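For this view, one protein chain was removed and the others were kept in their places.
So, chain A:
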Amino acid sequence: MAYKTIIEDDIDVLVAGAGLGGTGAAFEARYWGKDKKIVIAEKANIDRSGAVAQGLYAINCYMGTRWGENNPEDHVRYARMDLMGMVREDLAFDMARHVDSAVHQFEEWGLPLMKDPKKGTYMREGRWQIMIHGESYKPIVAEAAKKSADKVFNRICVTHLLMDDGKENRVAGAVGFNVRTGNYHVFKSKTVICGAGGASNIFKPRSVGEGAGRVWYAPWSSGSAYGLMIEAGAKMTQMENRIVLARFKDGYGPVGAYFLHLKTYTQNGLGEEYESKWFPKLTEMVGKEYLDTEGQHLSHKPIPTCLRNHAFISEVNAGRGPIHMVTMEAFQDPHLEEIGWHNFLGMTVGQAVLWAATDVDPKYENPELTTSEPYVMGSHATGCGAWCSGPEDVSPDEYFWGYNRMTTVEGLFGAGDAVGGTPHAFSSGSFTEGRLAAKAACKYIDDGKAEGIRVSEKQIEDLKTRIYKPLETHRVYSNEVVAGSVNPNFINPRQGLDRLQKLMDEYCGGFGVNYMTNEKLLQIGLKKMKLLEEDMEKIAAEDIHELLRAWELHHRVRTSESVFQHTLFRKETRWPGYYYRGDAMKLDDQNWHVLTVSHRDRKTGEYTMEKAPLYHLVGDE
């Protein structure tokens, strides 16, 4: 194969993946590193990449401290309650105290934020959400990143992180290939900020056939944040905390603005309110700290999203589906009707397409809802990701090793989906995390921590051989059969993805088994993962595009393995409604009011699991 090797040397800050986290990192890095070489490597085109590619109609994390609306600790309390107690509160506090500054910048840059005409504040969708006309959210922040970076490499699929040959456990850049030219790209860098995405499509989606790409989270979010960091030996946390979303059926249109701003509500197939009747029994399982059916209206504690899912799932299982969103009342107001449609057009056009195709006019018909397949991510309302250092002035010793948002691999930082334990960051919080990581990365370099990094030719060449192996496999074996995709010597990336999704669904608690699993199922699943891992060595790619899919699958497999390990380790059902451990249904605060942390040995592939202490900020109020 005659692909060129293109080396970009002497990089100070490499941003791998430029969604909202990566763009924040690239932008801010220029302020702290005026003379530093800042380079972006992005799988797609930075103007429309990441989960915000098609836009957003709301910024879901804005404190409004300047308006006296919330302080950072209020958000921490909210996030920890929504996640049944499990949040890295130092990181969440840190993100929340900086997030407003990111949002105020967005407004200065031209992002249209809606205003409340009476108060003069941003128009609230809910306590934490503000409404925007965000179709061009991503192009706007991309512009900011491009102005700061020395170079932007679009269409580079980053497959591996480079490791320092001079010092154990220190990052030294990244490698990947250009999905257009096929060329091999080597980025030698003192630090890497991983802004890659979380994982869609690791569990079998409800959509089938042509529609398989109609998932809630972008199909190009291939778990690369986790695949890259796990393989580099970074410790991970909360990988069992997958999320299931209640959304409009089939289109996965967002429900946040409908619930919060349009004041719509749900009912079962008989037209009844169903949610509250499942809560008394559920309280026995999770305890009153998390669901106080009698005192909820007094304590003002939000009902965790997963528990509302539990009610939804239980009602459907009891045969009283479908669950409907009652839109017919709100949509009689033409203004609210317009907002309802704009909400889709700004971020999930597919839902508008679906309603137009099926003649569902929510003004005259209440649309169906569904619960999605699970997703693994660290920026939405769930906290999977790397075990990162917190800020110096907030974090306890166990959470602090010198540089904010640095993983347990030296010089490797995270932002957005990559950072574990910081749910409810969403877009603005991810951008903020990128900024925090960038400042810390520059400090790491200025402190002389990146001196003497060495990348051997052997490492570069070995990775090159490994990356292009699927093309070689195809070249060698494809002519052994007459035609078609059935070959005894290899599987293609789609076949591998189908296998992964099936086994994740059946053994790790996907929608097909009503989100239920147990120790035995997890053990069988892990055994099958091992076999899939063996077959991953025999993945074949017909062309460069399939090579991209092959490496996306590789990252998805690595993510899934971690999800299995974490789910097996946490012997309780911490988030009923996201998944259930049938053999440990009750929350067990005595043993499991802790964070779970994993480490995969780079050489042997063996996992070690540990519990990490959980620190809380004072009191509920």
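Keep in mind that, in the parts below, a residue touches a chain if its C-beta (ideal position, glycine included) is under 8 Å from a C-beta of that chain, and two chains touch if they have at least 3 such contacts; residues count from 1.
Please note the rule applied: contacts and distances are computed from a predicted model.
J.: Which protein name, taken from UniProt, belongs to the chain you can't see among "Phosphate-binding protein", "Dissimilatory adenylylsulfate reductase beta subunit", "3-isopropylmalate dehydratase" or "OmpA family protein"?
T.: Checked against "Phosphate-binding protein", "Dissimilatory adenylylsulfate reductase beta subunit", "3-isopropylmalate dehydratase" or "OmpA family protein": the hidden chain maps to "Dissimilatory adenylylsulfate reductase beta subunit".
J.: Looking at the full complex, which residue from A:12, A:69, A:90 or A:315 touches the chain that isn't shown here?
T.: The one listed residue touching the chain not shown is A:90.
J.: Just one of A:123, A:352, A:460 or A:584 touches the chain that is missing; which is it?
T.: Considering the complete complex, A:352 is the one touching the chain left out.
J.: Pick from A:246, A:436 or A:491: which residue touches the chain that isn't shown?
T.: The missing chain is touched by A:436.
J.: Using the definition of touch stated at the top, determine which of A:361, A:519, A:535 or A:572 touches the missing chain.
T.: Touches the omitted chain: A:361.
J.: By the contact definition given up top, give the residues of chain A that touch the hidden chain.
T.: Per the touch rule, chain A residues meeting the hidden chain are 27-28, 30-32, 34, 43-45, 47-50, 53-54, 65-66, 71-73, 85, 89-90, 93-94, 97-98, 100-101, 104-105, 108-112, 133, 135-136, 140, 143-144, 147-148, 155, 179, 207-215, 218-220, 250, 289, 338, 341-342, 345-346, 349-350, 352-359, 361, 391-394, 396, 435-436, 439, 443, 446, 545, 548, 589, 593, 613-620.
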